[in-house]
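A protein chain is absent from this complex, but the other protein chains hold their places.
Here the chain labels run A and B in written order, and each chain numbers its own residues starting at 1.
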Amino acid sequence: MRIDPDVCIACEACVPYCPVEAIKMDDEKGVAVINQDECVDCCVCLNSKVCPVDCIIFEPQPWPRSLRVTFSNPRTGHKETRIAGRGTEEMKTNDVTGRFKRGWIGLGLEFGRPGIGTRFRDLEKMAMALAKLGVHFEPQNPVTFLMVDTKTGKLKDEVLNEKVLSAIIECAFPIEKLKDVLNTMKKVAKEIDTVFSVDCICKADPDGSYPVKKILAEAGITPYVNGKQNVGLGRPKAKEE
Amino acid sequence: MATQLNGSTGKVLRVDLTSSKIWDDALDEATIRRFLGGTGLGVKYMTDLVDPKTNWSDPKNIFFIGSGPLGGLRIPGCASVSVVTKGAQTNGLTSTQSNGNLGAHLKWCGYDAIVVSGASPTWKYLYLHDGGVELRDATRFVGKDTWRTEEAIKEELGYKERTMSVFSIGPAGENLVKFAGIFGDRGHAAAHNGVGAVLGAKKLKAFAVARGTKKVPVVNQELINELGRQTTEVAKTFGGGNVYTWGTSRVVPGAETAGWLPVKNYLTNVFPEKDLFDGARLRSLFKSTNYPCYACSSHHYELMAITEGKNAGFAGKEPEYEQWASMGPQIQVKDPADVLVIANLVDQMGMETNETGWVIGWVMECYEKGALTKKDLDGLEMTWGNVSAVMELIKNIAHRRGYGNVLAEGVKYAAEKLGGEAVKWAVFTGKGGSPRGHDHRGRWVEMLDTCISDTGTLQTQMLINNKEIWDMPAPFDIFNPDQVALAEANSTGSMTISDCLVQCWFCAFNDTKLQTEAINAATGLNMTIDEVKKVGRRIINIMRLYNLKCGLTPNKEVPSFRYCSTPVDGPNKDKGIRPHWENMVNKYYQLMGWDRSTGMPLPETIKALGIEDIAKKFK
Partner (left out) sequence: MTHSLHRRGTRENLAKDYVMLCLPAVGINDKDHDPKLQEFLKICMKHNPLNIGAIHLGNMYSHKAEDVIKAAHGIVHAVYGKPETVTAVLNDLKKADLGMSVVVSGIFENVDQALAGAGLKHHTANFSLGIWGNTEKLPSNEILEIATMCGHALIPTNLVKEMIKDVKAGRKTPDAAAKQLAPNCACGIFNPARAAELLAAAAKK
């Protein structure tokens, strides 16, 4: 994104609209300026229509910068997955896709969320650490598409410095691996610059209980009191194992 | 080499239209300390260069248009300009301001102000940009209204929308209509006291100033940024933030309730349609787009378009309160969709809205009472609220066609020429400056101000943040003559400071403390609040000394018969100002330290303000 310096009236109305504080007032130029390196092309400033003189401009950028808008502006879709937003259907359609079976855990690590932003190099650290544990990266996920090799979790070099509002590593693994995965996450969490929100997906057992809760309790992790549940209205139902 | 001046470009542009010569004057610290800039600097130029006996239309009159020490800085409201000249209505000194971006653009092109002298043999416009100054041929713009002129000049010079300020006169200025103004940046106006006619006499059609790139040096940039933020806070909180959110668009209903809405030429104070004019309604009824000036985030100035219903397809600017008032209740036009169109026509013709309202209201009353007939009015049926007749009359005045030629001289002249009872129906002042768009029989302080003023319009006003700095009476009984005189006297200077900076009132609300800090952060002059207050007072007194020599003597400081009549209805029924007028003016003079019979500032007043040299010149 950029601000047209010939038109900007330095009213500062746009400044609070940047989620990553990339808009600052430039004393030399007397106008607002967007820091190109920090800007994630989310277009919140533009879409808010707060600029009284319409001087905020978005121009599509070449690869790899083109990643920024795809990941940061949920109104744009990912070409690869045909999904708008940052990721996949994950568990939302599990009643139909059966993606997450009993005995497996789905994990989503949303780097940069909430509202901090992330560069792909932080995702790579985590992806490579998890790959060592043999997790299965979700093929339909846009970050997986950026991997050079899903066995190692290494991302393409040219994307490492690109900054986005958030990006998600999605993977799945047998529930027995959960403790090791959690420990690896704790370790890598100390090495990264940003934050990440953790999603933990579990299909309910026939009696309605979620087997993952016990393991989380043993690991000393208390999930939020609120979360998401698929209510089983989708058709055709996935085959039950 | 001259030392770096902070808060200033160090230069005033001089243009002589007779010889086409262009040169620079250097500014110095002493001048800035004494006069600040804007109105103050303009008054200095007037007293230095223009003999009071000079007629406003004479080439020897100068036209000053300039910014001040805060111009072009990121403090809200400081992109404005002040115009100082000898005005056409009073033939005395004038100080009138316009918002928009001209002041900022001017400083970024490297000049604090422009002083135009002489008169051109052919029509010209002045073009400033980073690289220099040009006097260009304006023949093909003559006859164009102010909006068309703005578009055409930008097109000729290749500038897109906000990269240039164009301020121009319309047909009214070209035809020396006594209440013509200068309009630019999509309808901002410096229009009091016929300053547009001065440019018409000089054959200068417009100022076109590009958004330059020169940075104005300041002593403390961080403090300037902080004071900019504080100014925004003041703007957001003063008066509950009403002006910040709505501009003056919501004033009409409350004005009617309080009895200071001008209705039907002061014949009544009742306007049943007042709520139709509430800005909260109008800004959703009509399509309204915010169009703020540099560094200002308020929603005061809006462009407005009608998308459905009557006059659908019309696009212009949202009228200011005074335009809603003068082209609405004052002339009994009751549909805002009509007032929007009429008000924009007045801007486009380049006329001052208030005097236009006093003229048209008087014509309508004369028509109703038979003092003026359809024949006298070139076939126009000037019944109250007749929109199409009003539109025609406005154009006739702007072009001095038919009876429009008489009306173009202003309502005082037209009424006195017609004579008889009709003189008693007109709203005007003895000095010639037009009252603003209110019924001042409900705002005594402003009636007093308008009549004694030496600016051709307001001399002071009551919107002051940090009122205690100016010892304003609190509480203030606005119908108590002593308190009125006190409020008028004590506040004198507060607005003048804003006019020197040049800062829009609706940003810092004339907060002298905040402004003093900003002056010092920009210039490094370390002035105290008292010193800054003194500048305001000083300039008022210099204007008085000068104007007395122009013949604007105390005997002219009177309201017209209708202007000071007693309301017959409304909340201020029977509150008559006439019995109190003399005492009020006496008290005011006493507080100002002026001689009641001559109007002159007393020797101790002159001494206290350090203007003995100027007083000597204009003895």
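The rule we apply is simple: contacts are C-beta pairs under 8 Å (C-beta built on N, C-alpha and C of every residue); 3 or more make two chains touch, one makes a residue touch a chain.
Computed from a predicted model, the values in this text were never measured in an experiment.
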item: Displayed chains contacting the withheld chain; value: A, B
item: Residues from chain A at the interface with the omitted partner, ascending; value: 15-19, 21, 42, 44, 47-48, 74-75, 77, 81-97, 100, 106, 108, 110, 112-116, 165-166, 168, 185-186, 189, 192-204, 208, 210, 212-213, 216, 221, 223-236
item: Absent-chain interface as seen on chain B, which is shown; value: 236-237, 240-241
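Note that only the chains that are shown with their structure count from here on.
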item: Chain A and chain B: spacing of chain centres that average the CA atoms, whole Å; value: 56
item: Interface residues, chain A side, partner chain B - complex; value: 6-7, 9-13, 25, 27-28, 30, 52-53
item: Complex interface listing, chain B residues touching chain A; value: 72, 74, 76, 101, 108, 160-163, 211, 215, 221, 225, 232, 289-297
